[in-house]
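A single protein chain has been omitted from the complex, and every remaining protein chain is retained in its original position.
Up next, chain A:
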Amino acid sequence: MPDTVLYCSLQDPVAPCPSGYNTNKTVSLWGNSGRMEMTPSKFMDIQRAIKPDWFQCISDGDTVSGEVSRKRAKKSVDRSLSFLDVCLQLLEKSPELQGSVMIGAIEGGDILEERLRSARETAKRPVGGFLLDGFQGRAIAKETKLKLIASVTAELPEDKPRIIHGIGKPDEVLECIERGVDIFESFFPFQVTERGCALSFSYDYHPNPEAAVLKQNGVQDPEKNNAEKDQDGISRADPEITPFEIFLKDKRYQDDFGPLLEGCTCYCCQRHTRAYVHHLLVTNELLAGVLLMMHNFQHYFSFFSAIRDALRHNKLDQLKKLIFTQALQGPTNAKPGQKSQWHGSPHHATP
């Protein structure tokens, strides 16, 4: 993939790491062959071989499982800064990595003072960007998390990118963007695919005259439509399913010959139907995942395109309203075959 920017993170965002293995001199990573203990020096050797465009500096982010003491939070900051300094020195001596940018990891668990210290100190080093680490999972309460993120980014230079791991749901993405985050991972569409779902939320925040007309003519408001628990079969499926997706294995899609999502231009929606993907899921065919991944990536990336668009035109609030409404009630087009209020004409199955 020669035309893309390659960013190398330390851990796999989808695979949770066991806790308690990091030391003052090493960080443990998990791969196919089990646990690998990594020193800054070994870490840089690997980066020299990979030659990524960007890479997260080795850091101690082991603050995401359960209660983290102040002492432990302080350690995560101290260790990470120490690793950062060692790696920066090694970077200077690595001709292979002259084209690679080091991303500094900001640690500190849920302790504000430690987070600020980490942000200020990391910002003093010549890193190319910042990673807000340790915000994955459920270790930190939502309100605290958002406050910390805002506080951290306030300490960082405006002209360097801020990356965050482990945040992927559309509403959470917007909350982070409002608080100064620029870059996210796409593990969320991957997880949606793995559970047999298709992203179906709307990000089209332009006020739609059609909706107003339909409302006048007595068509039920879609927000009210989905207030009922029509997701009853779904709750059995996977507790992780969010309101932003539809569970295609559900029986209701068995004979739904519409595309996964009305108006979507991905390969799957252009050529296939909900009924077909439902069939592939029911029969455990590998193709289900292939088609769903294409759709989910395209949808997710288009969402980000809409975010950039909204920011450019100062319409982030409208987009937020749209996303947050769906977060509460489920997408406007979860019902089978229903013409979406937000997009164009119904899809016809090929005769």
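Simple rule for what comes next: a residue touches a chain if its C-beta (ideal position, glycine included) is under 8 Å from a C-beta of that chain, and two chains touch if they have at least 3 such contacts; residues count from 1.
One rule holds in what follows: contacts and distances are computed from a predicted model.
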item	value
Identity of the absent chain, which is to be given by its UniProt protein name, from "COI1, F-box", "Exosome complex component MTR3", "Proteasome subunit alpha type" or "Queuine tRNA-ribosyltransferase catalytic subunit 1"	"Queuine tRNA-ribosyltransferase catalytic subunit 1"
Residue of A:72, A:160 or A:279 in touch with the missing chain, whole complex considered	A:279
Omitted-chain contact residue, chosen from A:257, A:304 or A:324	A:257
Selected from A:112, A:241, A:287 or A:316 as touching the chain missing from the view	A:287
Residues of chain A (touch criterion as defined above) contacting the omitted chain	32, 254-255, 257, 267, 271-273, 275-276, 278-280, 282-283, 285-287, 289-291, 349-351
